[in-house]
Structure formats: C-alpha cells, structure tokens
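Excerpt of the complex: some chains, original placement.
When the chains are written out, they are named A and B in that same order, and each has its own residue count from 1.
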C-alpha cells in the first residue's frame, strides 16, 4: 500500500493513544491497534525509501531491562534513534524487586529530560505489569507536581502478562502476509506449546498472541500439554475477544489435532502458570534449594512432552501442508541450537527468513507507540515527514 | 524571572569560566557561581518552553565513573544530550587507582573527538580530586603538543573534596525557593550528620554545602556527633568564606541545638574523616580483613547515634516549625528504606516532592558548566538560542 494511502487511512481512525502508556493490548481499542500498525508501516516505508522520520532534536529514551535481552534491546534502541532520541540504559539487578519509594524516586530521577521509558520485566508473575504501573503513577505525580516538565510515556517491552511490541509486530507480519486485517477473519492460528530443554520461559508471548489475534475474528487455537495453563485471566480475555469479534477461541491438549487445517502455527515453549507462581514465591523468599528442586521437577515434566515438536509430519496436517510458521526468536531448533527442541530443523529452515521478516517489524511498532503517545494527530505529522522528505543519509 | 531578563543579568557577570575545568566551587568567584546558576536556569526555561538549546552538532561527552551512580549518571547523560553531545562511558574497576602513564595516556586516547569528561571519583580520600587534576594536566599536554585539536573540559561529578554539581543544584533550588541569592543572606542552614545503617558515605556533599553556602552570607551550622569531622582544610574554607561574605559558620555536636530556628536543614550521613583516611590506606594495601574490622568498628560507632534522626520533634524546633528539608537523595528513610535512618518517614514525605525538584536542577547545572567552559559569551549564545527558538519536538 502506498505511504500516502496509509496516511489517509490513519486519518479515519479514532484513537485514545495520545498521552497514554502502552501496557496491554487489551486496554486498547481496535482503532488504537490499527493505528499502531499503520504508523509502524508508514515509518518503515519512509525509512526504507531513505526518508528520515526524525521528530526529536534531542531527548532521552530510557531502556529499563530487568532481564537479559538482545533483540528487544536493539529494537528499542533502533526505534529511539529513528525518532531522534538517545538511549540511556538503566540496568538493575534482576533479582531485585524494588518497590515503593525506590521506584517512585528513581522514576523521577531518570526522567527530568526523558521522553520515553521502555520497560522489560517478565520474570516475576504478578510483578512486571504492576511495576510498570507503579512507575507510571510516580511519573504522573512528578508531572502534576512540577518535577517533570513532560510526562514520559511508558512502553511495555514485555511483562508477566503481555508482550505487546511482539504481538503487534506479529500482527503486522500477518497483515502484510495476507493483505489486510480483514483478510485475517476466520484464519486459523495455532498458538502451541512446544518442547524446550530450558525452563522458566515467560508466558507473555502466548498470552499476548491469544489476546490480540482474537480481536480480529481469527480462529485461535491454544494448544498445550495438560498442566501448562496460561494465566486464567488472560484466557478469559481471549475468550471474550473471540465472541465479540466473531472469531473463535479453543483450548486443546493435542498438538496434532490443533495443527489440522491451520493457516498459521506459532509453536513455542513456556513454563506452566502454576510453576511460575511457585517460582515467584521461591525467588521472593530467596529459597535457592527450592528453586533448584522446582527446576528439576519442571524439566522432568517437560521431558515427558518431547513429542510436542513442530516437525515436518505435523506441518503436513496444516492447510495444504503449508501453514505459516511463526516464532518470536530465538527458537530452540532440534539438532541446531539444542538436541531436541521446539521445531525440526527442516521446518525452521523453510520459514527462517520469514521469522526474520516478522522480527523486523518490532522497531517500527515501538516507534509507532512512541509517536502516537506524543503526537495527537499522527496523520498530520507523518504527512509532513513524507512531504518534507528529508534524506537520512548524505 | 523571565528568560530574557536572566540573559540580561548574565551580561553583567564577569567570569573566568571559559576554557576552565569545574573542579571545586571554592576555586571559582561569586560571579562564576552566579553565572552557573543563571545559565542553568536559562537552559531549564528554554527546554521547558519547548526550545532546544542544542549547541553541538556532534561530539562526545565521556562519563568516567569510578563509583556506582544512577542519579548523577543520568544527569550527565541528560546534560550532554541537551547540548547535542553523545555520552560514551569509560568504566573502570573501582578498586583500581590508576596513576602516571596510564592516566596520561588514557586521558588522551579517549579525547581525540571529545568535548567534555565528567569524572566521579569519591571513594579514596586524597585521590579523587588529584586524579581529576592529573587527567587535566594530561589533556593540557595533549592539546599543547597537537594531539588533541580541542582541550576537553572536565566536570567534577563528585570527588573526595567537593560535589559541585550537587551543591550548585542545591543553591539553585534555594535561590528559586527564596527568590534571589540576596535573599539567602542571614538564612540559617543546618548541614547535619544523620544516622544511617550503612557506612563509608562520602564527605563531599556536606563539604560542598558548607563551602558553598558560606559564600552568600548564609548562617551555616555544621552539626555532627563528636568524632565525625570533615576534612579540616574544608571547614577552614567555610570559616573564611563566612567571614568574607558577612555570614556565619558554626560547628556543634548537638543536632537539636543546631535545628533551633533553622530556615533550612540538610540531614545526611557521612563517614568520619579519620575513618575514610584509614579506609583509603587499607584499600590501597588490599587489606580485606582490616577493612572488615574497620567497617564493624564504624558501624558500631554509628549505632551509638541513632538519635541523630531528622524527626518530627526536631523539625518543630526550626523556624516556625517549618524549615525547608533538603537531601541529595536517596535518603535513608526510617521504616521505609531501612529500619532506622536519617529521616522520619513523615518528615520525608512532607518534603519528598521538594527533594525531587531539588534534584531536577542537576542536569542543567552540568549543562551550564559545559556551556560556560566552551562559550566565552554565554549571554550571546543563550540570546541566540532564545531568539531562534528551535522547537525540540516535531
């Protein structure tokens, strides 16, 4: 679609993104989500045609990672740089769950000249999203009381509940694959658990996927071995979303059954909800022996489900044997990155480049979250950038 | 005060800041200090009215932290970004006291395209400020011999003697609270030791405060339990300053007595001078057992002075029971960040937002040190920025 046409479409969207943090997709309207997709796509097309969408002359974007990350860190840095902001890292010990005055104060101390704070906090169930809101409240107060001339926007770069920059990048990938959001109506997507030799992988990706894809009338199947439940609150949201959008949401404990006639499969490991809950308690208590015991138990349980691999055979069950394979990367590829893993090497290799393309949307999704937080009329600002056509290089 | 009026006032100041490092406030004239305040305030007002004071198109500002820091690190990053410089971090092991050729060489190696070096080195008594001067001499030589096209300016981000970016931010906070520097004449400020469960806190904040506030005719009282002396050289400076400025400088060992009729109180823990001296010797000798023993001894001594808390009762002794509470943050708040600490929770909460406002001046004070180091006529450059009115965003 031509840049100018996307900008025209943006004009028709009624959104409430201006001045708001982006924490959970289910707090946003369908128009909000379409806005993110359209702004992201526009920024991508501008950049790739050599036009710079630099909107800030200076300013900081703080990345607050409470977990290790390469992909999301670079996506955030890319988004900030694209818009003209400089990244400053606030690294904290991941074992530390700061609360109360420390959060309140730090949030203000780092924000005097800050435009955005990107936070990744996905380790402790019940903590990550809460932490983001605590930071948000501190910023609200600081702004109201004159400490902060501008209230920095918060971007959720992955929490215990959702991973909106991932799921929206995934959605943009699907939209560009099938042509439009409307074309996704009725398409069957399988978010499936898959075996991994590691343990404790966050729930936010599967949760983000089922909660987002049910918004647009997709036929969403969540598949996992018995016991590997997600947070019940979020499967409920997916259920309601599906009903409202005219889509479908099904849970099954059979990977093969799930794959039958699927248009899209998203096989990925995660730790069961109840294990993550126990883990959070043990981490809080600093119980190292308990943590080791839990890990052993979880790994032993995982090992019973090595057949939950996305292999060539199961792919044959999908629509015309040619479903689109998706992954947030890095995948545990059997015989490549591990002995036995989430996906058979032949399957991954077939879709490898497409998973890279999928990941390539993330910097633009983050930049779109920033832009819509800061500019009330994204269409106007994008039209100006397009018309001005400032060359990025040379 | 209107931006244009501050700029007019700047024109009347005779300063020697151009091309000079900012290492100690007592090496600077009153006009120099007022210049920093006025330039900082102007930059703050420009930024907050949406005007960008970006003066550098590119260039590096190096942050050399020899101690952990979040607040000062972000303040430095903010100041650099505000003016258009990119921060590059030179992190060193804090246990390492580099000297001689290593310092001389490294100073040049990092400075080929560098405009400023911010240094924080406050752990070793007798070392931090010396190190900054060593770096400065190396830069002088490098510039004189053609190695460096430009002699980078050094900003002291805290040393063993002074913490000028803190004390000047504090002074700007006071000036804006009371309306003018002149209004500070005769105001009673109490720099008081306070109990903290930790040990080895640097002396640079109390030293910086007593040496700076005595410059402007304030009535400065330094209070601490017997034995918790600051570096004698600096209390001498405070004494001389007070005599010259028509102010007053008193030392007392009674916190309550000190608080009587105070306009401003600044209760903060520090380690006694003689303990810091022993600690430096032990650190140099790598004597871990000795260090542990010293820490135990110091903590036991501290524990005798838990009554040195800034509590509601003592605050009642101050002028109209309503003195301004100040702190460089983070404070040790009783029952909040520790069991027993520097300040009672109710006192801190009353002034919490004001301590945030106090901290908010630091990025602009640092930027002012950079600007006055680099531009001979700050009034002209600020007037240009104001007139041009380049929008920072959009």
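Operating definition for what follows: a residue touches a chain if its C-beta (ideal position, glycine included) is under 8 Å from a C-beta of that chain, and two chains touch if they have at least 3 such contacts.
All of these numbers come straight from a predicted model, not from anything done at the bench.
Shown chains number 2; the total number of identical copies in the complete complex of this file is 3.
What we mean here is this: only the chains that are shown with their structure count from here on.
Taking each chain's centre as the mean of its C-alpha atoms, subunit A lies 41 Å from subunit B. Contact residues of subunit B toward subunit A in the complex are 47-48, 52, 54, 70-71, 74-75, 77-78, 81-82, 84, 86-87, 329-330, 333, 336-337, 353, 356-357, 359-360, 363, 390-394. Within the complex formed with subunit B, the residues of subunit A that make contact are 55-60, 86, 88, 90, 100-102, 105-106, 108-110, 112-115, 141-142, 145-149, 374-375, 381.
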